[in-house]
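To keep things clear, I will list the structure first and then write my remarks on it.
One chain of protein is taken out of this complex; the other chains stay put.
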Amino acid sequence: MKTDAQQQPVGELRPDAIAGPSSGSRRRLWGIATLVMLPILLGMAFFYAPEDANQGAAQRIFYIHVPSAWIGFLAFFVVFVASIAFLATGKRTWDDTAASAAEVGVIFTTGVLVTGPLWGRPVWGVYWTWDPRLTSFLMLWLIYLSYIVLRGYVPEPIRRAKFSAVLGIVGFLDVPIVYLSARWWRSEHPTQFVVEGGDLPGKMLVTLLVGIATFTFLFLYLLSVRRSVARLRAQRELEGVAR
Amino acid sequence: MSWIAPALSIAGKDLRLEMKTRDVVASVGLFVLLVVVMASFSFPTGGEGREGVAAGVLWMAFLFAALLGMGRSMAIEKEDACLEGLLVSPAPREAVFLGKLFANLGFTFLVELVILPVFIVLLQLHPGAGTWLVVGGAFLGTLGLVTIGTLFAAMAVNTRGREAILPLLVMPVSVPAMVAAVKVSEAGFSGGMADGTLSWLLLLVGYDALFLLVALVTFQFVTEE
Partner (left out) sequence: MAGRPELGIALRQVSKAFGAQLALDHVDLQVPQGSFVAVMGANGAGKTTLLKVISGLAAPTAGSVTIAGIEMRKAGPKLRALVGVVSHETMLYADLTTQENLRFHAKLFGLRDPAEAVKRAVERLDVGHVLDKPVRALSRGTRQRVALARALLHDPAVILLDEPYTGLDEAAAASLSELLEELATPERVLMLTLHDVVRALSGPRRLLVLSGGRIALDEPIEGGTDEMAETYLELLRAEARR
């Protein structure tokens, strides 16, 4: 094919456009922040926050479950924004961001779906409640799994990016509708257990916020790692090395 | 150039093609009919509250019908670069999308209108005054399915998995519309609007409108090489 001297990568395929500013140092920052916050969170979750009168010790999983949910949702919002940005600008780095956020989002959402039953079983005796939020997360999980599977079926990177972007946009716009339908469906099949958050006592709220902060750092760290892998892949493609 | 005229030409072409080959309706129609008949064996006839379960089975059947039909319809366009023929014409991308949408809607709805009476008879349902609700709900739910499905079918045929991955793409995203459609059909089978049926209908309308808009805007990205 072409000799290296002749091939002049165009636009967003240029190495400097792919590598981006020193992502390595920021990644280390997120990583350290996570490592610092995680033991703090665990300590607060087990010792600082008061025990729930009704639910007992099992309620403490709330401090993992709820932050996971928030961050999972944040991840999919990133997919949405990155997808729109990709279609608008055509810059490949937006696709890398979207794909990375989707994968990281699936990790967090899986966490939600695992901690949910872990919480439900000791407290309410069942593994699954058709709680509208949990149900919505199940649907979200499925949508983003289909996003990842779709990507596996499209070998050509630019086409893959376009298809993913469309699915990313459709998937996210579906979220409120999924939530509404889960909620209305549940109100027709009411269950005794309520997973609503009411007013949280101060200490619980603080612990929760620490949890959200920790998971945000974890998200940023994982996203950064995954994105650098995506960029490396793109770089190797440029150099003609088989993936 | 307007959107509607080319869209109707495309839909008309699909209809003519279908009348000649009976490709889609035959395979899809028969399959769905079999599903319905087999499902009705697992029902206690004349049981209480079977309207809800019936609605669920009905929409599973409609979902299969829509997925098979849309997959086939787009696969036909892929042969001999016919889809490229549409894209290279002066017709706007939106018109091409609408044309395939109308065609898919037509086929699926045709299959549904055949299946419905069979279903009602086999399961001894008495919709009575709720029949309009059943038909209306079928239309709205199908519209949502076919809107998303046509968009995704255009993607699917351009992947390694071809139209086989269409169900994988459509099903997660269409769950809320399916839930709403089932609820509306259930009410219809039970005789008329129940509490909350209006909300479900509005959800369907919202879903259809939102994704029709999204599909019209994003179709060009899906079809450009």
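Per-chain residue numbering starts at 1, and chain names A and B are given in the order in which the chains are listed.
Methods note: a contact is a pair of C-beta atoms (placed from the backbone, for glycine too) under 8 Å apart; a residue touches a chain by one contact, two chains touch by 3 or more.
In this text, all values refer to a predicted model and were calculated from it rather than measured experimentally.
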(request) Taking the whole complex into account, name the chains on display that the unshown chain touches. (result) A, B
(request) Write down which of A:L29, A:L145, A:I158 or A:L173 is the residue touching the left-out chain. (result) A:I158
(message) Of the residues B:V32, B:A91 or B:A138, I need the one that contacts the missing chain.
(response) B:A91
(message) Give me the chain B residues in contact with the hidden chain, please.
(response) 1, 5-6, 9-10, 12-13, 16-17, 20-21, 76, 79-82, 84-93, 224-225
(request) Could you list which residues of chain A touch the chain missing from the display? (result) 1-3, 6-11, 13, 90, 156-158, 234, 237-240
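Heads up, the rule we're going with is that only the chains that are shown with their structure count from here on.
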(request) Name, in rising order, each residue of chain B that touches chain A in their complex. (result) 148, 151-152, 155, 158-161, 165, 168-169, 171-173, 175-177, 179-180, 183, 196, 199-200, 203, 206-207, 210-211, 214, 218, 221-222, 224-225
(message) Which residues of chain A touch chain B once you look at their complex with the stated criterion?
(response) 87, 139, 142-143, 145-146, 149-150, 153-155, 159, 162-163, 165-167, 169-171, 173-174, 177-178, 180-182, 184-185, 187-188
